[in-house]
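As you look at this complex, bear in mind that one protein chain is not there, while each of the others sits in place.
By written order: A, B and C. Residues from 1 in each chain.
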Amino acid sequence: MKTGFDGVFGVNSPLFIFSALAAVIVILGFAAPLGGFCTFIERRLAAGFQERIGPNRVGPAGLFQMFSDILKLLLKEDTITKNADRVIFALAPSLVLVGSLGAFATIPFTNNVLGADLDIGIFWAMALGSVVSLGVLLGAWSSDNKWSLLGGMRGAAQIVSFEIPLGIAILSAITVTGTLSMHGIVKGQAWITSGGGFWNIIHNPFLFINFFVYFIASLAECNRVPFDLPEAESELVSGFNTEFSGFRYALYMLGEFCDIILFAGLGTAVFLGGWQLPFVNLAELHVPLAIAGMNVSPLVQTGLMGGVFLAKMASIIFVVMWLRWTLPRLRVDQLMAVCWKYLIPISFFNLLGSALWVWLFKGQSILQLVWAWTGVN
Amino acid sequence: MNLINNLEFYLVFSSILFVLGLLAALTRRNAIGIFMGVELMLNAAGLNFVAFQSFRKNIGGGDWLHGHVFSLFIIILAAIEAAVALAIVLRIFAAKRNIDPYAATELRG
Amino acid sequence: MGTLSALLVAFHPNILYAAVSLIFSLLSVAGMYAALGADFLAAAQLIIYVGAIVVVILFAVMMSEDIYRGRLFDNFKRFLWPAIFSVVILSGVVKLLLQTNWSGIKDNFDRLPTTKAMGLALVGPYAIVFQYVAIVLLLGLIGAVVVARPEFHHGDHEEDQA
Partner (left out) sequence: MLQEFGNALSFIVLAAILPPAALGIFKFFRPSYPHAGKLMTYECGEIPKGSAYVMFNNRFYLVAIVFLVFDVEVALLFPVMMLFRDAVISGEGATQVFLLSFSFLFVLLLGLIYEWKKGDIDWIRDAEDRRRGLAKDKKWGRTLAS
């Protein structure tokens, strides 16, 4: 018999809420600091690229720099300018975080660490990602600053434009995987002897190109160089977050870094095979090891999967940071040309090619074809 | 009381949404405000479709999720409508510096 | 939350606030879709309504300078009759809803994934409609762009301002 709280939601509420909270705490408790940690990594990397040292004083090799930064930003004065629209000013960073942190629910870190195993996983992540543009636009508008508004308009136009090639690139991977669920997508990319088609990026040549389309579009989605026009510091002061100071500014930065992690994670799961490795199937791995009578095999397995996933994700993030200190910024007209005249036609073509490939070869990947041809097995 | 498994809950919510949309569309003196009222009404209709689909007993026939597909088409039409309607609004604004629908009456016979 | 934000959409004098509260009422409708088991529709509502239509609305609001012109009580008579009309409709509909004997419906249902079924419907019984949607989208796109395209040769006020 259902009573009280249970009855209202029609489900077993305490368990429901407990499970939801556990998922949130495990993943967000991990992701949000990761976003902060990225700022430190980026500073160290930037210093490396420019032959400086970078922050190395707080903690061993500067590892605790992030905590001191966060504390500093939290203790800074919170300034809201006189003409700003206070309600929307307070709301906008939340919207950005909803778009980036909220979508973390769908990233499959291992085959059991996943916030929400939605049947529409990747579509849900894209849907939440589109909320970011609202946060940018409203934040810019609410600060009543000409630079902000210009940056916000640019940012919104850029973020929404690049959603199209991003979506089509993901769509072309969907033709190969045949499912939208993140677990399903990763499972389909197992090594050939385990019945998968191996990583989608080398599934066929079209997907190989579309991975780079995805990567470029995700750079633009995160406002990263060379697409950092919304916050072009040399022309627009700081773009849409000019008037945001102290912790509010940190929230925007956290949103941006979480966006990078999010898109790196999605790219890893959709194109780079998630936690799948060549030659072994981690999902069926058994470690004959027991500590104090407890079977630690699942733990080792989860750890390995998480490690593989994070390593792939980290390499994407590294390239993103590398590009920041390598490439100059584009102009607005070039930006729009990149999106509408290059990425969208290219991704369209690759979608068509990928669908034809699936049709011709019954959904088999290059490696599977080679495997069958050489006659191993 | 089991709210989310109760058809009336959705229907009452959607009728409230519809009426508020209607009110917005009737009383706003701002074309964009009217447009937002229309969006609310469309949403209410889509919600009704999905609610009835979910609670429908399958009596014969295939299960094609007609209600869901109809809601999807409503969303799509709302998108196209948004593009065209707001383009017209901006055009009127460029001509009149004003988007009060009562101001754009030249074509009245 | 949905009702409150819909109220704000209808009554807030600042049209931008009305647009922001429209976001929340759309989100609550998406939540309702999710609760009804329409998972694809919930995400489509997010991606199309919240991610696209609201962005277009916000652009339009910001470009039209008319933010405070949605004033409600500038003409009380104009407000009174629609209000009475709406209240009558609402009370009638709700009364009707609560009086109806919903014997033809289930009191519980499974929430199964719908995406595949919707895809099958789109290429099955709704295939023609699916193609029509493409044509309508094309025409809408061309129409909207033709209307919104900046015309440089008359009216110089709209160029080079931003």
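What to note about this one:
Everything below uses one rule, namely that a contact is a pair of C-beta atoms (placed from the backbone, for glycine too) under 8 Å apart; a residue touches a chain by one contact, two chains touch by 3 or more.
Treat the numbers as computed from the prediction; the structure is a model and nothing was measured.
Here is the thing to keep in mind: the chain we left out touches A, B, C in the whole complex. Of the listed residues B:Leu7, B:Leu20, B:Ile74 or B:Leu90, the one in contact with the hidden chain in the full complex is B:Leu90. Contact with the chain that does not appear here is found for just one residue of A:Val176, A:Val213, A:Met253 or A:Met313, A:Val176. Take chain B: the residues that touch the chain left off the picture are 4, 72, 76, 79-80, 82-83, 86-87, 90. Remark: the residues of chain A touching the chain excluded from display are 11, 16-17, 19-21, 23-24, 27-28, 32, 74-84, 90, 93-94, 97-98, 100-106, 115-119, 123-124, 128, 130, 141, 143-150, 153-154, 156-157, 160-161, 163-164, 167-168, 171, 174-180, 237, 242-243, 246-248, 251, 331-333, 335-337, 340-341, 344-345, 348, 351-352, 355, 358-359, 362-363.
In the full complex, the hidden chain is touched by chain C at residues 31, 34-35, 37, 39-40, 42, 44, 47-48, 51-53, 55-56, 59-60, 62-65, 67, 111-113, 115-116, 118-120, 122-123, 127, 130-131, 133-135, 137-138, 140-142, 144-145, 148-150, 152-153, 158-162.
Throughout what follows, only the chains that are shown with their structure count from here on.
Just to note, of A-C and B-C, the chains joined by more C-beta pairs in contact are B-C. Measuring from the averaged C-alpha position of chain A to that of chain B gives a distance of 33 Å.
Our note on geometry: chain B versus chain C, Cα centroid distance of 5 Å, whole angstroms.
The set of chain C residues touching two or more other chains comprises 40, 44, 52, 59.
For chain B, residues that reach two or more other chains under the stated contact definition are 4-5.
The part of chain B that touches chain C in the complex is made up of residues 4-5, 7-8, 10-13, 15-17, 19-24, 26-30, 32-33, 35-37, 39-40, 43, 46-47, 50-51, 53-57, 63-66, 68-69, 71-73, 75-84, 86-91, 93-95, 97-100.
Contact residues of chain C toward chain A in the complex are 16-17, 20, 23, 39-40, 43-44, 46-47, 50-52, 54-55, 58-59, 62, 113, 115, 162. The residues of chain A lying in touch with chain C in their complex are 87-88, 91, 118-120, 123-124, 126-128, 130-131, 133-134, 137-138, 141, 149-150, 153, 156, 160, 163, 180.
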